[in-house]
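Quick one: the structure is below, questions incoming.
Shown here: the complex without one of its protein chains, the others still in place.
So, chain A:
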Amino acid sequence: MAAKDGSKMSAAAIAAEKVDGFTRKSVRKAQQRQRRSLSSSQGSSQFRTHGAVPVDLSLSPLPQLMPECVNQQELFTQKLQQCCVLFDFFDSVTDLKSKEVKRATLNELVDYVSTNRGVLVEAAYPDITNMIITNIFRTLPPSDNPDFDPEEDEPTLEASWPHMQLVYEFLLRFLENPDFQPSIAKRYIDQRFVLQLLELFDTEDPRERDFLKTILHRIYGKFLGLRAFIRKQINNIFLRFIYESEHFNGVAELLEILGSIINGFALPLKAEHKQFLMKVLLPLHTAKALVLFHAQLAYCIVQFLEKDPTLTEPVIRGLLKFWPKTCSQKEVMFLGEMEEILDVIEPTQFKKIQEPLFKQISKCVTNPHFQVAERALYLWNNEYILSLIEENIDKILPLMFGSLYRISKEHWNPTIVALVYNVLKTLMEMNGSLFDDLTASYKNDRQRCGTPSRLNNPYPHTLSS
């Protein structure tokens, strides 16, 4: 009992803290950082290993980099090393000058690698990557809000963003520099580097994830040797997300990258890719937080089907298997995805799955949640789907008729009833005689069974008994 109350209490307390969470959080973090420097024996993140060493953090500005002068390489290296000093951004008072020096230096470095040719000599690579690794690779802190709901809550932003943003910018310019040599860089940008980069995708800060997305995309493009590895690690992240933790903030970003990767797959598709589709992408639909990445996921699925239409049947069967049973919001998303798939489906493929598919759609139109019913009925607004239905009207009409007819009489929502009338009208125009037959047999069935509508059964009053 006490424990139960305790948890209730903490939930209440968290809710209360949200009101002015910002100030408290910052105060708390600041003090945590102070602790960090006290307990020097523990190496938590990259920040701390440096911060813990009691060195003088003050930086003094170095001379301006001039690409055309001699000794610039040495200066470049010095500046890179200078940028390896990490500052405590929870403490907004100390080291202000040095923070500014580092910011200016980073800015200069970004400029230097993006506007000049010939600055990326082989000797600079280790210092460049070391600076990047030191600044961005770290163990992400525990979420301030254990019940973080990305849809509702404000994400915790990275405190050291003023510097980190520039480091990300620098990494991006470095990768995009025309002189950039993957053959040299692969010694530093290796599997370990990529793995740490992928772990950062779990950050709550959307700005960071956005940079990571572009950067990983560039790395995938430039390092052929890392491609299979990257795909495999993304696989692992997704599988962990699906079957183990249900928590990863960067699923949408990773899917976005995959969307364009899939676009570039050669035909015929490798077994590995098909397995990824069936065993990873389809099960991703079961995630609770589907809404956060559904658009990207549906895009990936459609990409696959456009590449190889023979995958349509297993994919649709897979979606039907994972069809949401209780979550209306997800059901609407599934219907949306189904429309995207039907938009690109080949008529021969359509014939293969029309029966199970329209059984499901028939259930959807009778859904008491009007958004689900509405989304399902909207399929009839799609010209291409309409033509597919028309072609197979003898199969589809019998599957749909009972539900549509019943809904036209019984659904509580007038918009749905109006939509159903339109759909029934369209179907009647497609095959009038079949429609009449079905109407007649439906009425017969009803009379024979004499099933009274549930509405006629008055709800007994509990107290009057």
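Basically, a contact is a pair of C-beta atoms (placed from the backbone, for glycine too) under 8 Å apart; a residue touches a chain by one contact, two chains touch by 3 or more; residues count from 1.
One rule holds for everything that comes next: contacts and distances are computed from a predicted model.
Think of the chain that is not pictured: of "Integrator complex subunit 14", "Sperm associated antigen 6", "Protein phosphatase 2, regulatory subunit A, beta a" or "Small ribosomal subunit protein mS33", UniProt labels it "Protein phosphatase 2, regulatory subunit A, beta a".
Only one of A:Leu62, A:Leu75, A:Ala124 or A:Leu195 touches the absent chain when the whole complex is considered: A:Leu195. In the complete complex, the hidden chain is touched by one of A:Asn107, A:Thr139, A:Asn263 or A:Thr348, namely A:Thr139. In the complete assembly, the contact with the undisplayed chain comes from A:Arg240, out of A:Arg187, A:Arg240, A:Lys288 or A:Lys425. Across A:Pro162, A:Pro206 or A:Pro283, the residue that sits in touch with the chain not pictured is A:Pro283. The omitted chain makes contact with chain A at the following residues, 1-2, 5-6, 8-10, 12-13, 16, 27-28, 31-33, 35-36, 38-39, 41-45, 48-49, 139, 141-142, 192, 195, 232, 236, 239-240, 243-244, 279, 283, 321, 463-464.
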